[in-house]
Structure formats: structure tokens, C-alpha cells
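Everything on this sheet refers to the single structure shown next.
Missing here is one protein chain; the remaining ones are kept as they sit in the complex.
Now for chain A:
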Amino acid sequence: MRGLMRKDFALMMLQRKLLIMVLTIGGMLGATSSAASGSTFVVAYVGFIFILLATSTISYDELDNGETFLMTLPVTRREFIREKYLFGIIVTFIGWGIGVVLKLVFGMISGHFMLNKESVMEVTAILLSMILFLALILPVILKFGQEKGRIVWIVIIGIMFILGYAYEKWAQRTGMDVSARVSEIFSRHSGQVFPFAIILVCLLTYISYRISCKVWEKKEF
């Protein structure tokens, strides 16, 4: 598995120009944002770009039937998937970490730096949503490939949009605002909600991993 990890880092570093560009833009966003929320955006921006870079290694594997050869290396199908998740999570942490550092540095420079419970919760929430995003996209990409995966994502986003629209209509008609209620619970019980959210993200990531294992075990090369 160490070999695959090395391969994925080597493939990711092929896009170092994009990485430098992302960090430059991230830095510029951090430097120009006057409010703390602006610098929080930098954490999400850098982090999500890193996730895309991590999943792009799957495209490199797919190119020229590369996966066929990779599956002859001394890893089982399950270990191959484990490596993809591990690599994805490590890269996500790196991206998030860089984002947090940028936020801190530019927060200090602009004088908006505040190390309080809210800002810690804010960046932790971003990290959790990033891992959740990774857990959602990995099974889709592994099942359909990067190209077809994009189409599947457009369909999923379309369905989500329709559901959101339907919810809004329903909320208008019934006068119930579930999202406002959820936000209220979150802000009032943040101490309890956060550990629950962490457990939930871990559980969903594990479910995602098991789904990907099933996908990969059935795949023919």
C-alpha cells in the first residue's frame, strides 16, 4: 500500500502548477478579505481544491488501462480502496491545514484574528464537510470513472436542486421551516452536536468505504 501511496503523491505533484496557483489565489483571498468569514472561505477553497487533486489520481490510474496493471501489484482489491480513502483523507487534511494556516496568517495581518470557540468550530465544520464530500464522491468516481462520474454528479446535483425546490414550496405552504429549526438546535446545542457530527461523518465515511469495496470487488479489468 505504501507503493500506491507514493504513486498517488507523485501523480498529484504533476499538478503542482495548479497547486501553486490555488495557494496563490487562496493567499490573495485571505489577504484581501476584510472580514473573518472571508478568511474562513479560504480554508474551504483550498481544502476542496485539494480533494479534487486527490481524486484526479483516479483519472491517471484509468488512463491507458492503467488499473489493469495496478491490480496485479501486491495489494488486494480491498487494500487498493483503503489506500484511495487514506490518501484522500491525508490530502484533505493537508489542504485543510494549509487553509487554516492561511486563515491564521492573514487574520493576524488584517487584525481580524480571533482564536475562539466559534472560529475553531467553524474550521472543524469545514473539515467535516470536506471529508463528507470526499466520502460522497469516491464511490461515484470508482464506480463510473472520472468522466462518467461527472455526469452522475450533475444528475445528483439536479435531483438535490429539485428536492430543495420541492422542500421550499412545501415549507411555504405549511409554514414550517425545518432548516431554521435545525440551525437553532445547532447553535443552542453546539457542544453536543459537534461530537455527534464527527461520529456521523466517520460512520458515513466507513459506509462509503464499504460501498467502494463492493464496487471494486465486482469490477472487471
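We adopt the following convention: contacts are C-beta pairs under 8 Å (C-beta built on N, C-alpha and C of every residue); 3 or more make two chains touch, one makes a residue touch a chain; residues count from 1.
What we mean here is this: contacts and distances are computed from a predicted model.
Visitor: Select, from "Stage V sporulation protein AC", "Integral membrane protein", "Ion-translocating oxidoreductase complex subunit A" or "ABC transporter ATP-binding protein", the UniProt-recorded name of the complex's unshown chain.
Guide: The UniProt record for the chain left out of view names it "ABC transporter ATP-binding protein".
Visitor: Could you tell which one of A:18, A:52 or A:75 touches the chain left off the display?
Guide: Of these options, the touching residue for the absent chain is A:75.
Visitor: Which positions on chain A touch the chain that was left off?
Guide: 2-7, 10-11, 14, 60-61, 63-69, 71-76, 79, 218, 220-221
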